[in-house]
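Removed from the display is one protein chain of the complex; every other protein chain stays in position.
For reference, chains read A and B in written order, and residue numbers begin at 1 within each chain.
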Amino acid sequence: MSWDLVANVAIAGILTGLVYGLMALGLSVIFGVVRVVNFAHGEMMTAAMYAAVVLFSAFGLDPFLATVPVAAAFFVLGYALQAGVINPFITRPEHSQFMLLVAVATILVNALLLGFGPDARNVQVDYQLESFAVGRLLIDKARVFAALLAVVASAGLFAFFRFTLAGKAIRACADNYLGALVVGLNVKHLYALTFGLGAACVAIAGCMMVLLVDVTPVLGPSYTLLAFVIVIVGGLGSMSGALLGGVLIGLSEAMAGLLIQPSAKSMFSFGLLILVLLFRPQGLLGRKSP
Amino acid sequence: MSRAAALLLVLLALLAAFPAFASSYLLSVVTLILFFAYAGQAWNVMMGFAGQLSLGHSLYVGVGAYAAAILFTRYGIGPWAGVWVSIGVCALLGAAIGFLAFRFGISGVYFALLTIAFAEFTRIGFDHLAITGGPGGLFLKVSQRDSWDLLNLRGPPEMFYYVILALAAGAFLLCRALLGSRAGYYWRAIRENEEAAQALGINTFRWKLLAVMLSAAMTSVAGVFNAFYYNNLFPEQIFHISRSIEIILGPVIGGVGTLFGPVIGAALLTSLADAITEALAALGWEVPGVKQVFYGFVLFAVVMFLPNGIWPAIARRLGVSR
Partner (left out) sequence: MSLLRAQSLTKSFRGLKAVSEASFEAPEGGIVALIGPNGAGKTTCFNMIAGVFAPDSGRIVFADKEIQGQRADQVCAAGVGRTFQIVKPFAGLSVLDNVMVGSFLREKTESGARRVALEVLAKLRLEPKASQPASALTLPDRKRLEVARALATRPRLLLLDEVMAGLRPTECDEMVAVFRELNRADGLTILLIEHVMRAVMALAQSIVVLHHGEIIARGAPAEVVRNPAVLECYLGEETEV
């Protein structure tokens, strides 16, 4: 096994990991603020991937351009989901919320199966076949572009939470629900906004992902679990943790695929999840829950 | 005899006589219903009684199934002995998971995620193990259709029907007995408020562990049945998270923590789903995934509008408790 191969695989893993990170960022934002365990996260990702496929095959729209309409649509849908369905559940016990999203996930996955069938779909663009030659390394162009967009989107989200009024208001809700209510913040609206933003992240990540892998409906649950692994490993409530976790998971999956066997690479992620849950549940960058 | 007991006896009699006048298709449907009623009851012990949400119960179905199947195909050990191995292994497995989780204070959603992770880990692991046949699957000799070989669980569908009926009835009676015992009271107390339970002298760690072990052990028997009924096992199928979700649908829809919940939930769900599939087939639509979408919608509706499940609402009308 040459170092070139290892390096190429590692870099590919890191770049893919950044896209994973964006997906997980959506979950981190949703879970960190609204405290909803979005069990349908992976299914949303898969749906976004299919949306990109449809736009490509119908209009020849490049996935990068598709991110705009898809993200907008997902934002609206996410907002509606939170406002219409989940908000009433804030006061209900945890497992009720969980079940609700399990139901949404089940509906989504099987609706996709009904609509698109079980066969794999993908997009075919020119630059998927090209790569950058950096010294002795060969890096896929598509992967680089996808990772770049993921970083840009993440930066945008960071900026939103740091600098805008709405962003700060959302952070206030996350810190102290009752306090936010008392101060007059429209928490329900802010929660819905947050979910919408999380959904938009997933949408962008999905559009990017479809450049890298083929999509089938059954990817949903795997991505959900992957998102949770990343968020928990990286640290709940930490946005940079989600990105870091994504990169770590992307890298480790790639290496595991190379060193052990490609089909066994998820085992590593689950093993990591178990270890983190047991020994450091706040993850790498998260804060300990009060 | 109380009203509830009388109703139950009538139901049991009907179920016992059922194979005599049912078509083979209907028989298979009701067998499936009873299977989920049993598995749901087993899951209920952990969730409804001790309040621990497990979304990885497919782990115990799968391990139980594979253990008994491997013993049968490789070593010729029959299911009645093999089931004890399955029970033992799964009880230990449950104990390990429970111990790790409770020792480190993991509960709620994190616990659920932990159970999912273990199930997924095992699924992928079994896909790569030679002894389990890997992704190609493990196969048992297909049974002869006419004679009843109870010892090896080889026989016609009627035999399997009665076996699962006995299991479901047994589970029901066991849970009923448990609910009225000290264990049942302690578990429900832990579910309601663990801190208060501890202040009343309950060693919550030990009791939670017991619930997990019992639930795992009971579920493993469902796995053994699964192995001998379907005669083939694939890691991708039996450990899959959708199996875990199917198991919980019955109790969640019927009513978590109640005795009749899992039974009613399983009956309602399976029969309606099948009816829909049949109706669509009659219209000429052979669509995979319709059943699951239906499950999703029912689950959604129940969780939104009837959070305690269907049974408690009915029970009030019937004037029956639990």
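Here are a few things to note about the model shown:
To be clear about the criterion, contacts are C-beta pairs under 8 Å (C-beta built on N, C-alpha and C of every residue); 3 or more make two chains touch, one makes a residue touch a chain.
Since we're looking at a predicted model, the values are computed, not measured.
Counted over the whole complex, the shown chains touched by the missing one are B. Among B:Leu14, B:Val142 or B:Ala199, the one in contact with the hidden chain is B:Ala199. Contacts to the hidden chain, counted on chain B, fall at residues 180-182, 185-186, 188-189, 191-193, 195-204, 257.
Quick note on the criterion: only the chains that are shown with their structure count from here on.
Chain centres here are Cα means. That of chain A falls 32 Å from that of chain B. The touching residues of chain B, when paired with chain A in their complex, are 47, 53, 55, 100-101, 104, 106, 108-110, 112-114, 116-118, 120-121, 124-125, 127-128, 241-242, 245, 252, 287-290, 292-293, 295-297, 299-300, 303-304, 307.
Chain A contributes residues 37, 85, 92, 94-96, 98-100, 102-111, 113-114, 118, 217, 221, 225, 228-229, 232, 261, 263-264, 266-267, 270-271, 273-274, 277-279, 281 to its touches with chain B in the complex.
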